[in-house]
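Left out: one protein chain. Kept in place: all the others.
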Amino acid sequence: MQLSTSIWVWIAAFLTLTIYSFLYKDNPLYRFAEHVFVGASVGWSIAIVWHMTAIPYIGIPLRDAFVQRNWPGLIYVAIPTLLGCLYFFRFFPKQSWLARWPIALMMGYYCGISISPSIETNIFTQVQGTILTGFNPTSLSSWWALLLLIGVVSTLFYFFFSLKHEGIVGKTSRLGIWFVMIAFGASFGYTVMARVSLLIGRIQFLLHDWLGILK
Amino acid sequence: MIFKKFIPAVILVFLGSLPLSGSAVCVQDVPDDDGSALIVSWEPPGDILGFFMYKIYRKDSLEGEFVQVGKSSKMENCFFVDKDPRFPLNSGMNVVYRIVALDEEENEIREIGVSEQFSPSHSYFNSTKKNTVVAVIFVFTALITFLNLAKKDKNLFIRKIAGLDALDEAVGRATEMGRSVLYVPGLSTMDDIATVASINILGPVAKKVAEYETKILVPNRDPIVYTITHEVVKEAYLEAGRPDAFQEDQVFFVSQNQFAFVAAVNGIMMREKPATNLYLGMFWAESLLLAETGNATGAVQIAGTDSVTQLPFFVTSCDYTLIGEELYAASAYLSRDPVLVGTIKAQDVEKAILLILLVLLSVLAILNFNFFRSESFLRFIMSFFGT
Amino acid sequence: MKFWLFMDKLDRRWLFLAIGLSVIIPSITNMRFPVTTTPPTLNLWNFVDSLKYTKKPLIIICDYSPSTSPELQPMAHALFRHALEADIPVFLYGGLYTEGFGLARIAEETVLEEIDYQKANGDSVIYGEDYVFLPFVPGGLAVIAGMGEDFIGTFRVDARGDSLKNLPMMDNVRRLEDIGLIVDIAGSAVSRTWMVYAGTRYGTPVGVGTTAVSAAEYYTFLQTRQFVGMMGGMKGAAEYEELNASNLNIEVRKQAGIAMASQNFVHLLIIFMVILGNISFFVLKRNKERRL
Partner (left out) sequence: MFLKRTLPLLIVFLLGLAMIIQFYIPHPVSQNFYDSMAEWVRISGAFALILGLSSFFYVHTRKLARKNKDSFYSGVAILCLIGMAGIGIFGRGGINGWLFSNLYRSIIVPLDATMFSLLSFYIASAAFKAFKARNAMAFALLVTAIIVMLGRVSFGSFLDGIVEWILVYPNTAAQRGIILGIGLGMIATSLKIILGIERSYLGGGD
């Protein structure tokens, strides 16, 4: 057994234990760690945004464009910068509508780019993988492929919103829920291992890096 | 991706073009791109022994010099895709390629040939995306058609969605207990459409909360989402006729760090003990951390997400869960606005068409497989979704 | 009856305590469970072992991040140890992302310390002859393509900053074709990239080590032999360690084996609790019905 002599390890170990104390109940130590975490992580993102976005994407291009008298380049960076500054009008109730412009830029951009790829990945690829390409009654895998098709079709039935879920629609969508439940059980079961691995990682840190009990 | 797109193109071009060229080295444009790639192919020299690979040289202008842009390491590989950011190609350039055969020690043995001058070209339409265009246009038309139909027919039916019916009750419970409602609009940014869907639900929920004179807490992970949820909640209080009851710190930004956000929200749950927790939007691993802590405080919990991997955890630890598309249907369901309900109808029609395609094409494929056995027919079927 | 009532109302903190203990106790006591090896792991082990005849090098790629390292780090250790003991030239490589480099270094230090810089046959491990540590080079996919065409040119130097050209192990390595096997250890979809680019394009066999969650997706690739073998999750790592121990006669601390004991305890505990919970649910339900 050899206790760690590094102050950093002690800090990390202390914070690790305070978080685990939350499992017993909420307490001042957890609260302390929580506020440290929130404060430090926001501070970290500020530093990252400063170095990774503000300087390389705004500061340097603006300066370079200005020094080189590259006016189109200046305007190119200035427009989004000014748009970004419009967010600050949130602080002035009378003019707060100006903040809608940068929001509109973002909404238009994200909604526009999401449509076509989601047709490809969410629809085409899924459908392509489901259609039967042949059926051989003597081969087991053909039957499983058929089961897959039935599963997809019945699950989709569950998502019909404008039909009453009665009769054949009701029965099919209930079959769909069976598939969904089995899928959820499976996902739950096979996630356990990954989650326990995380705990093992922390315990190894405490026992090995900090306390030095484990070799 | 490059691989998926190029190799078929390479093979097609390679097979189709060899005999056409007069020179031993043939240059082809890669179709459906922005003119930044070319395919070079050549005939292997049949007469010499001891050559193992090729070097590919390129000259970008008439008076320029040949620069090595690549190497093909197998003697059978008689083609090369030139797309390297170090040696960029643009439409309008006139390039010439030169291929040299090498021996095992990478000494140049012999020149295979020099190509004719070639200029890469760019396309105005990516023809491999034809199917997607058709689908987008179809979805667009379906939406608009049903919007107009919905305006005429005010009583379109929507099936019961238990999780949304329970919202009212859940907010009412918070009012009775004199505690607040916690609304987590997911942990993602606006580029997840689930966040947008969540914001569409937040409006009506916040309004209801304001009407009941209860407090709603909205912690945010993303600053942009924060600015929007702040506006939405403020507006809802105004609409409910209680603008004075809205406090600035009800809707707040926590941290962009996923688990710092969770640590803070868990703390809030333990201390403020909200009577109702709503988790709607995009969630990752934190789903269970939030939902189980909420469970421990005895709150009524309603979740909704399109994150397939997290649904099992919400289903097991929340009272109600909106599964996938139900989240997107929620704003229409809550508002009963005929226009929005019309869009749900449009989604159902799209779904029906998908179902018909799935079943019909499968049946056709089975028939074909068992009776006609035509390869080209099978390819025709698959080409419906060919990506 | 009292017991079932207690079970029904069981405070979750007892459960937390039980989970905590079932992780800690096996780690402290070095407890081990018998491990049965499954075909994917066995195939991988055999493939690696066959390299000792061809002397074609193995590349171990640590393409994961610290968050999945508890599950994946033991794989890197077991593979590296196997290669050294069986006298197979081996490259340690941190993969296409910066994070893996540090983890690959941990693997190097841990294993060398464990075997005390000595191979099973008594020879000492010599850097440059027995193994080479590759540096991180930016470029993503272009790096794989580069390795495929010109291995030394892509990296130029090793992780210590020495020129690769001067290392004896590089004599027979010009491009990916000369590599016997690539094992990509990753918790993400990077392994598929290696499979497609290195495997399909350059014909180098590719094996994979992955988390339990991703393992499910890879069975199809094992069937098509696009992956020669796989270690799935901590269990796969434990199996590999077991194969190392039984075939090479090496006795070292089995990292994954011990962690697997924790895993077994937790999994069994959860299953046991779920069953108990259900029994209490039914007993109480029947009791209620009887009273009505």
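Note that the chains are named A, B and C in the order they appear, and that numbering of residues resets to 1 at the start of each chain.
The rule is simple: a contact is a pair of C-beta atoms (placed from the backbone, for glycine too) under 8 Å apart; a residue touches a chain by one contact, two chains touch by 3 or more.
What you see is a predicted model; the values in this text were computed from it and never measured.
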item	value
Partner chains on view for the chain not depicted	A, B, C
Absent-chain interface as seen on chain C, which is shown	10, 12, 15-16, 19-20, 23, 33-36, 38, 66-67, 212, 216, 219-220, 233, 235, 238, 260, 263-264, 266-271, 273-275, 277-278, 281-282
Contacts of chain B with the absent chain, listed as residue ranges	32-36, 90-91, 122-126, 129, 132-133, 136, 139-140, 143, 147, 193-194, 196-197, 199-200, 202-203, 220, 222-224, 226-228, 230-232, 234-235, 238-239, 248-249, 251-254, 256-260, 262-263, 285, 288-289, 291-293, 295, 306, 308, 311, 313, 316-317, 323-325, 327-329, 331, 339-340, 343-344, 346-347, 350-351, 354
Chain not shown, touching residues in chain A	8-9, 11-13, 15-16, 19-20, 22-23, 31-51, 53-54, 57-58, 76-77, 79-81, 83-85, 87-88, 90-91, 97, 100-119, 121-123, 126-127, 129-130, 144, 147-156, 158-159, 176-193, 195-196, 198-199, 201-202, 205
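Here, only the chains that are shown with their structure count from here on.
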item	value
Chain at the geometric heart of the assembly (C-alpha centres)	A
Between chain C and chain A, distance of the C-alpha-averaged centres to the nearest whole Å	25
Approximate Å spacing (C-alpha centroids) for the pair chain B, chain C	31
Length of the line joining the C-alpha centres of chain A and chain B, rounded to whole Å	13
Numbers and ranges of chain C residues touching at least 2 other chains	none
Residues of chain A whose C-beta touches two or more other chains	191
Chain B contact footprint on chain A (complex, rising order)	19, 22, 25-26, 30-31, 33-34, 37-38, 40-42, 44-45, 87, 90, 96, 99, 103, 106-107, 110-111, 114-116, 119-120, 123-125, 127-128, 130-136, 149, 152-153, 156-165, 180, 183-185, 187-188, 191
Of all residues in chain B, those that touch chain A in their complex	129, 131-132, 135-136, 139, 156-159, 161, 190-191, 193, 196, 224, 227-228, 230-231, 254-257, 259-260, 263-264, 266-267, 270-271, 309, 311-313, 315-316, 323-326, 329, 333, 344-345, 347-348, 351-352, 354-355, 357-359, 361-362, 365-366, 368-370, 378, 381-382, 385, 387
Chain C residues within the chain A interface of the complex	13, 16, 19, 23-24, 27-28, 67-71, 211-213, 216, 233-235, 253, 259, 262-263, 266-267, 270
